[in-house]
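Here the structure is laid out as structure tokens; the discussion comes afterwards.
As you look at this complex, bear in mind that one protein chain is not there, while each of the others sits in place.
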Amino acid sequence: MNAEVCDQCGKCPSACPVTARIEGFNPRQIIAKVSLGKEEELMKSGVIWTCTSCLKCRERCPEEISPYDVILELRREAISEGFEHPASYDEAEKAVTETGVVQQPQPVRTRSRDRKDRVALGLPPAQKPKDQAKYTQAIKELKEAAD
Amino acid sequence: MAPRIGVFVCRCGINIGAYVDVPKVVEYAKTLPGVAYAEENMYTCSSDGLNKIKEAIKKHSLERVVVASCTPRTHEPLFQATCEEAGVNKYLFEMANIRDQCSWVHMKEPEKATEKAKDLVRMAVAKAALLEPGEEPEIDVNPSTLVIGGGVAGMRAALSLAEQGFTVTIVEKQKQLGGMLRTFDTLFPFNQKASEVLEPLVKQVTTNPRIRVLTESKVSSVYGFIGNFDIGVDAAGKEEKFNVGTIIVAVGAEALEPKGLYHYGEDPRIVTQAQLEEIVKVGRVDAKKIVMIQCAGARSEERPYCSRICCNEALKNALNVAAPSKEVYILYRDLQTYGIQYSKLEQETKRKGVRFLKYQAEKPPKITPETDGLNVSFYSPTVNEEMTLKADLLVLSTPLVPVTDAKELSQMLKVPLDSNGFFMEAHVKLRPIDFATDGIFVCGTAHSPKDIGESVAQALGVASRAGIPMAKKRVRTAAIMSQVDQTRCSGCGTCIDVCPYNALRKNEKGLAETIAAVCKGCGVCGATCPEKAITMHHFTDEQIQAQGLAALEED
Amino acid sequence: MKPVLVIGGGIAGIQASLDLADRGTKVHLVERTPSIGGVMAQLDKTFPTMDCSICILAPKMIECYRHLNITIHTQSEVVGLEGVVGDFNVKILEHPRSVDSAKCTGCGLCSEKCPVKKPSDFQAGLGQRKAIYLAFPQAVPLLATIDREACLWFTKGICKTCEKVCPAKAVDYEQKENTVELNVSSVIAATGFEQYNPKDIGEYGYGRYKNVLTALEFERLVCASGPTGGLLNRPSDGKVSHNIAFIQCVGSRTQTTGYPYCSASCCMYATKEAVLIKEHEPSSHVTIFYMDLRTFGKGFQGFVDRAQSYWGVKYIRGRPGEIREDPSTKDLTILYENTEIGKVEKMEVDLVVLCTAAIPHRENRKLGGVLGVELDEFGFFADKNMLTAPVESSKPGIYVCGSCHGPRDIPESVAEASATAAKAAEDAARAEVKQ
Partner (left out) sequence: MKVAFFPGCTAQADQIGYEASVRAIMPKLGVELAEMEGAACCGYPPYSSVSEAAWFYSSARDMAIAEGMGLPLFTLCNGCHLSFTETKHALAKDSVLKAKINEKLTREGLHYEGKAELLHVFELLHDKLGKEKIAAAVIKPLTGFRFGAHPGCHSIRPSSLGRPDDSENPHKLDDLINWTGAQAVEYPGKVDCCGSSLASVSGKTVMEIAGDKLKTVKGLALDGLVTTCPFCFKVYDNRQRAIAAAVGDRTLEVPVFYYTQLLGLAMGIGQERLGLELNQSPVDPVLARIGGA
């Protein structure tokens, strides 16, 4: 991450869907704080969890810095160092690690208030790993290796 | 019999044409006494328009030419030259400014603009009828130059002129040549040793047979005019007198001593960039946390200018002290890393880990010296928070200021200073290194703060400008000058006292006489002469009265 | 004394030529386009004096034209160079004007009658010119020229209207290109720059949104001799714009465009253009979005202070992220952050002016090859040494001035032009001694 070359031009927050709406989230300030060595403050503050990953900042940064990727990096560090983070990340991770998919197929509500599932729509069974154990194992190992 | 006058009214595209009824003005001009011909042009200054003037002069055997267009400041020489080409003496040309002083100021009232244009044309025609041809005195130009200041600019100007074949005298205040270059250890943007630039330059200058160097010297007197300046120099105590054809001002500038700013002078841990450079030069910097503050004493009420080089100077020094074990902060308002090389320098400095924090002019950093460090507190728009840094070393980036004797020199040379005390060029855009006074030029930081390359470019520039009259060997000066009627002059000497150019002197009869080549035709002498003995050629009482009376006429 | 070759007829080339010619040196001034004058001829006014740009430039252009020591080669390019300092053999290719310069009086009747319309380069594409045209009213030399790509005779073999109407019988469809060979002592390159085309910065909508202009386009719009006669009628609907925003560093200070450097003059010309708007209509709202206000030149800070305090030009530190166009009104909304306070805001304006990067002229690489001089990584001519030899190229006897070796403003270009004249004069003097 080349945060130190940031010109602080203010382009990233300008069209950011979150900065305009959530107090305290500003990709420019996040980059500034990283370049000032204030990563821990950011990981504590929780702002890093409010990025929508719309990628406008990554797309438009004149210095090719990508606040988005800096934020992902901070999230990974925050989680591995046990900083507080939204439960949904653990749930999603658990789901995929254990079942191979984020959500299990479920009946869906129609406009006319009844429910339809894949079978009702004539869809084949949903995709999932052939051998879940092997998938789970692989993920586990890769994660441990990374830490 | 009255001379035949031709009138050319310019539309200047729409600058005049859109507001002034040009055809009406032309028709009106035709009715004026003495006017033998009148026409309009889209652009009288275009080569097409100029040809029309020449044709008309021949076709209608015109003896006086009036152009009603823009300002004489930019266009009179052009039209005069055109008249000469067609055989009409340039002093038989008169101009009426119906743009700057008419169409531009009366855009919303076209009828009145047209009436005013008529008035201005009528006045010009009235004066034109009384114009007399003038002869321009030719002056020999002494092919030698006085360069005031032996810094990098002065030395480079001298070398180029010497290479061109002219002789040069450099007058330097200090014991040694080099000026401000001597105060630097290394030079941005490439961080090369200043001595690598300075020493070869000094050697070239001191060994050049055409260059004479007077150190510990000061110009004490300047008399004369382009081609022929009498110079007095106080050379290390003894008076030197010599004559030169041209003069180059390269006196440089000085670094501001930031007395009273950010506790400077009260605490050894607060220094200027120059002092930091001294520390770097002699050894290493112990301070772990270094904070630099830009615009210390610049871009302020007191000094409302940016000193151009301080940011890059700070970056250079930051790079030189930066180390993994140190934290270096640059507190800036607007980083002046303009152009290609300084943009690169900024990138390099950032990559090296130097931290840039903006501060706001209206909320400059507060310094609180403590035993364990200097607390630097400020609002940082970078993180949009109040911040406090504890610095072991505080470095102030101070601006360049004019040399102390700039005013004295400017009066001696009769050239102006700008509101900041730097020497002021003839025209900001197109005559950046000339003075309005012929034969005198300016380069380097005497003109305004600039880096070495920019100073050298200007130095070479003045070497060309000064080289022109010396290469031509002779110059012509304007015939707009005063003349003293010896039968009327009482020899009171008032004119001699008031002349700002020393262009009048007493002759052997004790009466005043004009030194043609020196006279700039300002007219002060004519206005003050109690005996009405002085005539201003091209602005005679008769001509001006005729113009005035014409102004009062009703058409 | 041998002549000197000056390449490029902008303000730098003009000044270098005049300095040399005035001292008695013969000069050949080679200009790519039909008229000398360069970009400065396109500008409306120049700060801080607010002189009308062409008004202070035109006399110098004419001086070049009339000077007995200067030969101007327009629509020409240097195609060959051999030899060493003091003894360069150069080849100049003069492209055909299709108009006899000896006969043409520049009356303009031909272009009045010509049926073919083309966007005018001089008007930065905002106005139109004909297939046979005068570059601009003060063009030097004031001669018509035929754009053979556009002319019906050259493309379809029909029309010939210009030939019929020309009172001077100056039109010459048969005119061939002509090669001139010269021996010169020194060469001065003053080929200038061009402006980055911001269409690739899609979030600003240039090319998609009619009311987003470049600064050069705006210079023509605000200029009395421009397509609107100086009225700020915006392109989409001709509505007079009272609410205008400038965006600095468009393409410059940007790694992703390949122009990571600062263009050095934009902060000031934007300020000048802002003041021009206020002079037109003091009640206008003018905003300049900037990153660092680069007021490093003589008189710059004072000019900006006055623009702020007297004229009420608003400066906001922040590089806008996006411009949006209202599909019906074509009004523009700028999304930006006021970085001073860290707040994102929106601003509705009539017109947006993009101050784009000054980039090397597209002909630089070619010319660099012909002259055998080095270019920097961007394509500007490389300085021999920025500090000690600021106007020397990598090859002895070939000098560079103005924005062809990096972004510069007019005064710097003029001073440098004189500097190159001095270097050429030194070469000549040495040659004299040798003989």
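By written order: A, B and C. Residues from 1 in each chain.
Following the convention adopted for this analysis, a residue touches a chain if its C-beta (ideal position, glycine included) is under 8 Å from a C-beta of that chain, and two chains touch if they have at least 3 such contacts.
Since the structure is predicted, the reported quantities are computational estimates derived from the model, not experimental observations.
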Missing chain: touched chains present in the view: A, C
Option from C:202, C:229, C:258 or C:369 whose C-beta touches the chain left out: C:202
Footprint left on chain A by the chain that the document does not show: 17-18, 21-22, 49-50, 52-56, 58-59, 64, 66, 72, 75-76, 79, 86-89, 92-93, 95-97, 100-106, 108-112, 116-118, 121-124, 126-131, 134-135, 137-139, 141-143, 145-146
Where the missing chain touches chain C, by residue: 202-203, 205, 208, 324-327, 333
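The definition used in the following text is that only the chains that are shown with their structure count from here on.
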Arrangement of touching chains [line / ring / star / complete / other]: complete
Intercentroid distance (Cα basis), chain B paired with chain A, Å: 61
Chain B and chain C, separation of their C-alpha mean positions in angstrom: 25
Chain A and chain C, separation of their C-alpha mean positions in angstrom: 48
Chain C: positions in contact with at least two other chains: 253, 317, 339, 342
Where chain B touches two or more other chains, by residue: 347, 384
Of all residues in chain B, those that touch chain C in their complex: 13-15, 18, 42-43, 45-48, 50-51, 70, 74-75, 77-78, 81, 160, 163-165, 187, 189-190, 192, 197, 201, 299, 304-306, 308, 334-344, 347, 360, 381, 384, 418-419, 422, 427-433, 447-448, 451-454, 456-465, 467-468, 471-472
Chain A residues touching chain B - in the complex, by the definition given at the top: 2, 4-6, 8, 26, 29, 32-33, 35-36
Chain B residues touching chain A - in the complex, by the definition given at the top: 347, 350-351, 353, 355-356, 358, 382-384
